[in-house]
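Removed from the display is one protein chain of the complex; every other protein chain stays in position.
Should a chain be cited, it is by its letter among A and B, assigned in written order, with residues numbered from 1 in that chain.
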Amino acid sequence: MPKLTIDGKEIDVEAGTNLIEAARRLGIEVPHYCYHPGLSIAGQCRLCMVDIEKAPRPTIACNTQAVDGMVVHTQTDRVKETRRSMMEFHLINHPLDCPVCDQAGECWLQIYYMKHGLYEPRMTDEKVHKPKAVPLGPHVMLDAERCILCSRCVRFCDEITGTGELGIFNRADYSEIGLFPGHDLQNNYSGNVVDICPVGALTDRDFRFQVRVWYLDTTKSICPGCARGCNVDVHVNRKRPHHAGGRRVARLKPRFNAAVNAWWICDVGRYGFGDVDDETRMTRPQRRVEGQAVDTDWGEALGAVADALRRYSPEEIAILASPKQSNEDLFALKRLCEHRGIRQLAFRAPTPPAAAGDDFLLRADRHPNTRGAELLGLEGDVAGILSAAGAGRIKLLWVFEHDLLASGWPIAETTAALDRVETLVWSGANANATTARAHRVLPLAAWVERDGTFTNFLGRVQRFRAAVEPLGEALAGWDVVGRVMTALGAPAIGTRAEHWFRELSKSVAAFAGLTYQAIGDGGAMIAGAAPTTAPAPPGRRADAKVTA
Amino acid sequence: MTEAHGPAPASSRPPTEKRGLAEPATTFSSEQLAEVRRLQSLYPDRRGALLPVLHLAQETFGYVSLEVEEYVASLFDLSAAHVHEAVTFYTLFFQQPKGRHVIAVCHNLSCHLAGAPDILAHVKARLGIEPGETTEDGRVTFQAVECLCACEAAPMAQIDDRYELNLTREKVDRILEALR
Partner (left out) sequence: MAERVLMRNFDRASSHTLAVYREHGGYAGWDKARQMEPAALVEEVKQSNLRGLGGAGFPTGAKWSFIPKSHTGPVYLVVNADEGEPGTFKDRYLLEKDPHALIEGMLIAARAIRCALGFVYIRGEYVEPWRRFSAAVKEAYDAGLLGQGFDIVVHRGAGAYICGEETGLISSLEGKKGWPKVKPPFPAIKGAFAQPTIVNNVETLCCIPPIVTRGAAWFAGLGTKTQGGTRMYSVSGRVKRPAVYETSVSITLRQLIELAGGVSHSGRLKAVVPGGGSAPILTADEIDVVMDVDGLKSAGSMIGSAGVIVLDESASIPEALLVLARFYAHESCGQCTPCRESTGWIYKMVHRIVDGHGRKDDLDTIVDVARRGAGTTICAFYDGAVGPYISYIQKFRGEFEGLCRS
């Protein structure tokens, strides 16, 4: 382990650590553009230069590996002057787009100029003009003038997705990032190039002109789009509700987790948060009166559901939980079933036919908590339940989230089965075709509106957190079930998701010893599961097509 | 207005919008494919043969169109974007049809001192086109280029494959006359 000194502070690092990373561990920031820990070294931006004793000139830190006894200085006058020079070089042809550029507020030209530049601009000649507002595929917008040609996006498409769509064409100061003319940026990870672009050259089409980033709050969470559970930051717009079309969730960004998704997230997950704020959200308990949905209140609704649970015998009751629900939600259902002796409990409706995984992060299982449902013992026979319903043997069917009419089952049969159920209760966040047939609808809070945990397909338990208040009167699943249980006379478990998790970890062996604190921001494995690492990117596998 | 710098002028810049008229044939014959494989085998990584194959493509198809780039990419298992990078980077690859002849007049330092500006102006006047353009009849593409390393015989130009040295206006006239 080489030991080196940076700005007078000593540190031991693993062999092969570059100076940007070594400095980062000491809390020292070495400004840089083209370096990214998930990509190869480019050494192009020249901003990360530091002074190393015995080197005659400042040296780039990204391409310099720590060597025992190395003495590095990042705050000398020479380094500061070099940084100022590099900022000027970067801004020579950069357009003054800040007022109309989405990157403003999180732009590394702005940030580093304020920290390391602050010179009198003297470029009075015509700047180089390049294409602006060029769509690159469905998700990304390119402004080639703003591009500082750090090549991160090119390296991403070569080394991570292995698709090689992007290149730097021409040379000199008319070099330009772009796609092969006529081709598209269509891999399932295109949104990541927006994250890694330090400036406003690559921006999100979905987020374009929606809301200024300084109005956004951020909350750590987990993407619910598939069984991998990529870590995310949810960016919400609370301060300017009249921007972004009134959407509360403005965008998702991936959050680094070496054990799950590294720095990346797929486009399906990244752009799949729209349903949180769309018009299909259920916000009030409803009941069907003469075929019409009528709003009611929780007191009345929960009372009716508890009543139905009391009235019917356990053999007449079935519950279809969803692998979209949290461990806490599912545990509450398990407890309810135990209390009431309900045996017909299941969760596996088939995934919509078209879903498939990809060769990197996206799993074919588009639910975040299938593993949780398995571990909690909710395995059952959905087909059997529906068949019993069709035969008239189910009087109360409580469905969570599923759209049984879009699950690949024969529609006519399934509709008939649902219609034979005397009391069909549907709970979920977004209404679907099944919701429309329910006698009772109980609105659930969306994943961004509550706390909880999911267990990913490899057994990693990860926390997701409430980023906004629930819409309307929506409640968390465990809360609804908990209140019903109270109405049935069962002991209270708690008023927060964490209370339910505590109870869960005491009762279910796989979760023994886990607490919200232990899970933290990075997650924790269930008992007996081996620690995980994010999968190798397609671009780096031995059989990857040569694109770089 | 700066000359001879900046994005390559229209006649050799790649079209970023729709392609134009029907393109000529853009695949190699089986003998040529054998030559491509032979060239690829000479290099420890077959990608090393990209420039030789692009030269072969240009000789065969007249210029390197986008279709040709995609075709060449398929011969190397490279993304088309990375072939496009090479074609737009090097000045000898034409991305649009060129004239039957190319006259590239050097305008670097020794040639400048020997009167290159005058030669350039003369060619411009005789052909009626600017550097970077091709005559209407498709006979000649005119270029102003950087040092061809024949400074001892300045001013000079490259006409197709050969160097024409010690140019005078009269010599230029004779050369242009002979280009059909």
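Heads up, the rule we're going with is that a residue touches a chain if its C-beta (ideal position, glycine included) is under 8 Å from a C-beta of that chain, and two chains touch if they have at least 3 such contacts.
Only a predicted model underlies this, so the values are computations on that prediction, with no experimental measurement involved.
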Of A:173, A:233, A:315 or A:358, the residue in touch with the unshown chain: A:173
Options A:36, A:90, A:116 or A:463, residue touching the unrepresented chain: A:90
Touching the absent chain when the full complex is considered, from A:43, A:274 or A:410: A:43
Touching residues (missing chain, whole complex) on chain B: 2-6, 42-45, 47-52, 54-55, 76, 82, 85-86, 89-93, 104, 107-110, 112-114, 145-154, 158, 161-163
Interface residues of chain A (partner: the chain not displayed): 41-47, 49, 57-58, 60, 63, 81-82, 85-86, 88-90, 92-93, 122-123, 125-126, 128, 148-149, 168, 170-175
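The rule is simple: only the chains that are shown with their structure count from here on.
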Distance from chain B to chain A - Cα centre to Cα centre, in angstrom: 49
Sites on chain B touched by chain A in the complex: 5-8, 14-16, 19, 47, 66, 69-70, 76-82, 84-85, 88-89
Chain A - residues contacting chain B, complex: 128, 131, 163-172, 174, 178-183, 545-548
